[in-house]
Structures are given as C-alpha cells and as structure tokens.
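To start, the structure under review is shown below, and the notes come after it.
Showing chain A:
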Amino acid sequence: MTAAEAPEASTTEAEDSWLDVDLRWEHLKGRLFLAGCVAASLFGVFVLALLIADVLWEAILGVVQHDVSIRTFLTQPASRHADQAGFYAAIVGSVWLMIFTVLLSFFIGVGTAVYLEEFAPDNRWTRLIEANLANLAGVPSIVYGLLVLAAVVNFTNPLTGGRVGPILLAGAVALALLITPIIIVASQEALRGVPDGVRRGSLATGATRWQTVKNVVLPAAFPGILTGTILAVARAIGETAPLIMVGAILTARRVPEGPFDTFGSMPTMIYYWADRPEITFHYLAALGIVVLLTILIAMNGVAVYLRNKYETQQ
Partner candidate 1 sequence: MSYDGNPLSGDGVAADNRRNRRVRRVFLACAAVTVATTLAIFAVLLDNAFSFFYDSRLHEALLGAAVEARVGFVEFLTGTRWAPYHAYPDYGVLPLVNGTLMITVGAAFISIPIGTATALYLSEYASPRVRGWLKPTLEVLAGVPTIVYGFFAISFITPVFVRPFFGFFGVSVDYYNAFAGIVVVGIMTIPIVASISEDAMNAVPDDLRNAAYGLGATKREVSTHVVLPASVSGIFASYILAVSRAIGETMAVTLAAGYQSRMTANPFVEIQTMTAYMVQMARSEASIGTIEYQSLFAVGLLLFLMTLAMNLLNDWMKRRYREEYR
Partner candidate 2 sequence: MPREDYQQRLAKLQRDVVSMSDLVLERLTMGLEALETKDEDLAWRVIDGDAEVNELYLEIEQECVDLIALQQPVAGDLRLIAASFKIITDLERIGDLATNLGDYTLDAQRTEFQQVDVQELGGFAQEMVEDSMRAYKDEDVDLCYEIDAADDVLDDKCERLSELVIRDLIQETDVDSDEEAEVMLKEATRLLLTIRDLERVGDHAVNIAARTLYMIESDDELIW
C-alpha cells in the first residue's frame, strides 16, 4: 500500500504518470477507524468473559470455601439455612413452567403467523394486527406480569368468592403471553423465508391455500419455526420479573404438584438469594446461575444445530 513511495527509479515512461495518487493519510485514518471498531467489538466479548468468570469464581468459592454441597444443591428444595438450601424445587418449577408455556404459546403463535403470512388480506385490520404485534414484542416483561396478576391471579369468582391466587399456570400464562409475539415474529420470518414462487407454484397447480400451506409452506418453514420457539422458551426460562409480579414463591421450598399449585422457579430463587445480605446465599445464587446458564446454553445449542441444518438444506 505504498504506491506513493515509488520504491524504484521509474523505468518506463508509462510508470512516471502511473497512478499519481497520495493515499498515506487516507490509509492512516482507515487503520485508526478499524482499531476503534475492533476495540468496541471485543468489549462485549470481554464483558461476557468477565461475567462468566465472575459467576464461576463465586460458585467455586461457594463450593470450596463455604462447603456448599453440589449434591444437596441439586436434590434439595430451598431452605432458610444456607447449608441445607437447594435448587431442586426451583428447577422442577421452571420445567413445569416451560412445558405449560410452550403448550399455551406455540399453537397460537404459529397459527397467528400462518394467518398473517398466508391468509390475511392486505387491509387495515391486518396492518393493525401487525403493528400490534410489533408493540407487544416490545412490552416490558413486567407488564405482562402485571396483566396476569390483575386478570388471573386476583380473579375472584363472584359466586364462591374464591381467588385464583399465585398458581403455576398463571406464571405460565404470563410467560406465554410474553413469548407468543416472539414466536409469531420468528415464525413469520421462517414463513417469509419460503420463497413466494413456491406458493404461486402450488396455487397455480390448483391447490387451495390450506393445501399449499400444509404441503409446501409449513414443511419448509418448520425448522425455522422450531428454532424460533426454542429460543423464545429459552428467553422465558430466564425471566424473573413477571413471575415475581404473578406472585411466585421466592423461596421454592416445595416441588409444585400441578399447574394449580403455588410454585417457585430458578430465576426467582436466584433473585432471592442474590438479594440476601448473607454471603453464603450469594454463592448459592452463583451456583443457581451456573445451572440456569447451562440449561440455556444447551437449548441454544439445539437451536443453533437446527438452524445450521436448516440453512444448509436451503
């Protein structure tokens, strides 16, 4: 890149007039600019490494210095006493939540996406639904909690006077409401990824809309929809605020026995521990985070695997 320095005495007359441009200053600016961009990019990586190191460090500290037993942690419910406290009930609570969340959100999410992408006429109502979706996706999670708190948890049967209360299903509803827009958007993306030509090809063959969707579009979009759903559920599993609003039991001392039981969950448990002044609980929180992150990474791994398989197929 040192054209301007003209290393050898010019040999031919053509070379004299050849590319008489001085670009040293330009190239210097370019290098500084690049350095800035690289530093910025590495900042995120650096922080992530710090974060993981910190969590692991605290977890190890807990195990090594404060005799937190991993076994107790994984098999026991929470307890007032740090040395007996475990994460088991929280894990089970989260798994239950996950199952009900998926059941509640998947079909509605995919159905809405299919309606919007495949059936909806291009009119005001459709545009309204679309705009509404964009908005729902940006509603803070805590607001969903608030909604479920008022509409479900505090729902009082006018006849019996019985209140629904902070049950697991309410938590699942909050999470489902939270991730339905995410599933819809991901499914829409996947459906849009199916080339329009394919649809027209099917319609022109004399297929109805539904035949087209069922036989051609959905099979092609399914891996994408699945990936999106897994990522959405992974998001749900780490959500804390809506569950707190719904009234999850912060100290999960008991494994929930069904959808109508009260419940605790991993993130609320972690919050509780992290917010306690006692240092030991702090380490428990770190251990809980390790478990939570492990599960999340596993789910992301599955999603990435699916996506890669899907992308190479296309």
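Inclusion criterion for the candidates: all candidates are chains of the complex that A comes from, given by their letters.
Criterion: contacts are C-beta pairs under 8 Å (C-beta built on N, C-alpha and C of every residue); 3 or more make two chains touch, one makes a residue touch a chain; residues count from 1.
None of the values given here were measured: they were computed from a predicted structure.
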item	value
Touch assignment for chain A within the complex, options 1 or 2	1
Residues on chain A engaged by candidate 1 in the complex (per definition of touch)	23, 26-27, 29-30, 33-34, 36-41, 43-45, 47-48, 50-51, 54-55, 58, 107-112, 114-116, 118-120, 128-129, 131-147, 149-151, 154, 177, 180-181, 184, 206, 208-211, 213, 231, 234-235, 237-241, 244-245, 247, 250, 267, 270-271, 274-275, 282, 285-286, 289, 292-293, 296-297, 300, 304
